[in-house]
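Pasting a structure below so you can have a look.
One chain of protein is taken out of this complex; the other chains stay put.
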Amino acid sequence: MSLMTVENVGFSYGTGRKVLEDISFSVPKGANVGLVGESGSGKSTLLRLLLGLDSPQSGRILFDGAPLQARDRAYMRGYRKRVQAVFQDPYSSLNPAHRIRRIVTEPLRSLKVPGDHLAMAREAITSVGLTEDTLERFPHQFSGGQRQRIAIARAIVARPELVLADEAVSALDLSTRVRVVDLFREISERMTMIFVSHDMGVVAALCDQLIVLDRGRIVEAGETAAILRDPQHSYTKSLLASIPRMPEGA
Amino acid sequence: MSDLLTVRDLRLSTPDKVLVQDLSFSIAAGERFGLIGESGSGKSLTSLAVTGLLAPGLRAEGSVELAGTQVIGAPERRLVGLRGNAVATVFQEPLTALDPLMPLGRQIAGPVRRRLKREGAETSGAAVRAEVMALLEQVRMPDPARLIGAYPHEVSGGQRQRVAIAMALACRPRLLIADEPTTALDVTTQAEIVRLITSLVDELGIALLFISHDLAVVGQVAERVMVMRHGRAVESGPALQVLTQPQDDYTRNLVAAARRFDAALEGQG
Amino acid sequence: MSAEQTDNLTETSGRRRSRGNATYWLGLLLVGVIVLAGLISFVWTPYALSDMVGGRLEAPSLQHWAGTDRLGRDLFTQLMIGARIALIVGCGAVVIGAAIGVTTGLLAAFATRFLDDALAAVFDILIAFPTLLIAMLVVAAREEASLGTAILALGIGLSPIVGRITRILTKQVLGQDYITAARVSGTSWGAIVFWHILPNIAPFLGVNLALQFGLAVMAEASLSYLGLGAPPPNASWGRMLQEAQGTVYTAPWGAILPGLALFALVIGINLLADGLRDRFDPTKGAA
Partner (left out) sequence: MLRYMARRLLILLLSLFVAAIVLFVLLRLLPGDPANALVGVGATPEQIAAAQAQIGSDQPLAVQFVTYLGDLARFDLGKSFVSRAPVIEEISRRLSVTLPLTLAAFLLSMLIAIPLGILAAVKSERWYGLLLSVVSQVGIAVPVFWLGVLLVYVFALNLRLLPSGGFPLRGYGDPARAVTSMVLPVLTIALIMSASLMRYVRAATLEVLGSDFLRTARALGESRTGALMRHGLRNAAVPVISVLGIELSTTFLGAVVVEQVFSLPGMGSMLLLGIQQRDYPNIQGVLIISTLLVLLTGFLADLLQRVLDPRLRKEARR
């Protein structure tokens, strides 16, 4: 059963060059899909389309069998309850003027989710490995990795079915990155996830399925393990060959 | 002492905070040395201290001896003579590291002319231009004739970094400092730039101080490495040894993390 | 998570911070004295404003702390009332300027590209017209000069500056990930403006409005100097200076003191604004 289906989607800003061209793929319920591409591949634009922040100029996006209606407010409210996101920059993705409690409960309030919001925020914040007193503090009191955990808590607090992550670990130091990747892995077992990144290593460690984007087109898609073992497209091959590896023991 | 650079008990501080302390290392002529550290480890500050380019509010103590000259406490005039002559630096972000309002050819011509003057060679427009073209060839720049007139925003990130390398080489330094030179670049471009830097320093016999947070990249470049954390050195030694048999807990953690992503790429995630 | 600690390296040394604090307190002192004088003038002044209580053009003395004008009226009384008028006009103009400017600035930042470009161009052109000139035209359009006219005129004169800065600040905030995150959280645009944009532009806007206050006070004095300000019985530093200009050779204090008062208020406000900016600056860790 496909949760998200993208059919022949094309997009360009203004009258400029096409950013995305003829993009088609589908994300089954419960899957964990990695979208990999270098700068200029169009991966971030694609993510905006999936979030309903922009609309494709051609083709369509189906969510749970029905077309995504980015301009229909009532529809989008229902959509947002089911689809949430984590962004790249842990420093700009949390409003510096608000307490963490306010930040984490924002989807609950905005989407008018019934129930005890504070209790739900407590549950979300502990499930990302932070303590409850986090809720009473401000973003500037936390490190990059902690902030990213807070952003993840905000994304899962309304119990969505699908989480989209945009370069969500790229700004983190290596030792932090490993732990946040583990957290994403844990979350992906509970819900469907689309993880956008330029870092093949991270996606390989996290996602079962892989879509490789180059200059606005999908060049390769399939099981992560299969692509890593035997890449078909020349771009994927050069990408994999370029990744620096640790030296082997003497 | 035959070492080109000797740093002893370096301590960098602001009035409220110590940023680097008890730091000692040395680089021999022609050696490729790697400095590994995460953000806030003080690795970039260390490289600025070596060239005497620290921000005015920072206080440096200890000893940095570069090509026989004491850098710490040296007057600016002596440092200017040292920079370019003994040491040149390639920085992280090639877009901001180049003058946005000056054509690339003229930017390379600046250090070229200074070096020719230093060597007492001819500094006519034609001589400088020939040297600029030779440098662009050396950094394997495609279509150098066109790029001479282009502005930084008109070329790709990888090409900008090639220009920055050409400018550093134009000085014919004895030590090249590369401060996270590939962090702002795509992986495919990163691989090319890393290859370029390693082959050029080998070819020209230049010593290299390569600074990066990426263990694998440092592993490809350096013969000897030092790992920094919170302004202190936690471990140093031959690159292969540190990256395969780390002794310190922190280094072990880092290496394990890097190896996990490597393993995932091999399909063992 | 000690490995995740980040070092925010600021070049600010302790010495510079304490210097910033000193100017902040100096600004507060200057503004405080003038505000106090203005407030006291409501309940007490040495003499009545328009009473001829002394000889003509008397030098400052124990009876007349700032001397007298050419009609023998007490200058210190005029200075105190002048402080009151300057503060009223400054505050009123800033409130009006902010009301118009913030609204249009937000409108521009949120508008379609065409409307945004058009409004930005209008701000840019109007900024080249000094606040004083715009205010002069507003005064010309109203039939007679009054305190209210002066406030309205200066408020309108300030609005393009406020509009421009609001637009720029809003666009900066709109580019932050937390706005996108709010949209993805289902937050409506109205709530985004109220909860995310206004709280984050407020500190910078506040500092800017303080600077605009100084500008308004200066423009009010110019307006009065030109004879287009609030008419008597309101005292204004600008008009005091204009009246004293003819006798500056024989009685220089009449021209020097009102100018000095104006200068002190404006520089006090500027120092205060600078100090506030340093305090609000998020890179220095204060929230």
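Letters A, B and C mark the chains as written, and numbering starts fresh at 1 in each.
Heads up, the rule we're going with is that a residue touches a chain if its C-beta (ideal position, glycine included) is under 8 Å from a C-beta of that chain, and two chains touch if they have at least 3 such contacts.
Worth saying up front: this structure is predicted, and the values here are computed from it rather than measured.
Chemist: In the full assembly, spell out which visible chains the left-out chain is touching.
Modeler: Result: the unshown chain touches B, C.
Chemist: Which of these, B:171, B:242 or B:265, touches the one chain of the complex that we don't see?
Modeler: The one listed residue touching the chain not shown is B:171.
Chemist: Which listed residue, C:197, C:235 or C:266, touches the chain dropped from view?
Modeler: Of these options, the touching residue for the absent chain is C:266.
Chemist: May I ask which residue of C:132, C:158 or C:210 touches the chain that does not appear here?
Modeler: Residue touching the absent chain, from the options given: C:132.
Chemist: Any idea which of B:16, B:154, B:249 or B:266 touches the chain not displayed?
Modeler: Final answer for the missing-chain contact: B:154.
Chemist: On chain B, what residues meet the omitted chain?
Modeler: 51, 53, 56, 76, 80-81, 83-85, 88-89, 91, 93, 96-102, 110-111, 114, 151, 153-154, 164, 167-168, 170-171, 177
Chemist: If the missing chain were put back, which residues of chain C would it touch?
Modeler: Touch with the absent chain occurs at residues 121, 124-125, 127-130, 132-133, 136-137, 139-141, 143, 214, 218, 221-222, 225-228, 238, 241-242, 245, 248-249, 252, 255-256, 258-260, 262-263, 266-267, 270-271.
FYI, only the chains that are shown with their structure count from here on.
Chemist: Would you kindly tell me how far, in whole Å, the mean C-alpha position of chain B lies from that of chain A?
Modeler: Between these chains, centre-to-centre, one finds 34 Å.
Chemist: Counting in whole Å, what is the centre-to-centre distance of chain B and chain C, each centre being its mean C-alpha position?
Modeler: Taking the mean C-alpha position of each chain, the two centres sit 50 Å apart.
Chemist: Listing for chain C: what residues touch at least two other chains?
Modeler: 3, 5-6, in rising order.
Chemist: Give me the residues of chain A that touch two or more other chains.
Modeler: Residues 173, 175 of chain A touch two or more partner chains.
Chemist: Would you pull the chain A residues touching chain B in the complex into a rising list?
Modeler: 38-39, 173-175, 177-178, 198-202, 204-206, 224-225, 228-229, 238-250
Chemist: Quick one: in the complex, what on chain A touches chain C?
Modeler: So the residues of chain A in touch with chain C come to 51, 53, 76-77, 80-81, 83-85, 87-89, 92-98, 106-107, 110-111, 138, 140, 143-146, 151, 154, 172-173, 175-176.
Chemist: List the residues on chain C that touch chain A in their complex, please.
Modeler: 1, 3-6, 176-178, 180-188, 191, 195-196, 199-200, 282, 285, 287
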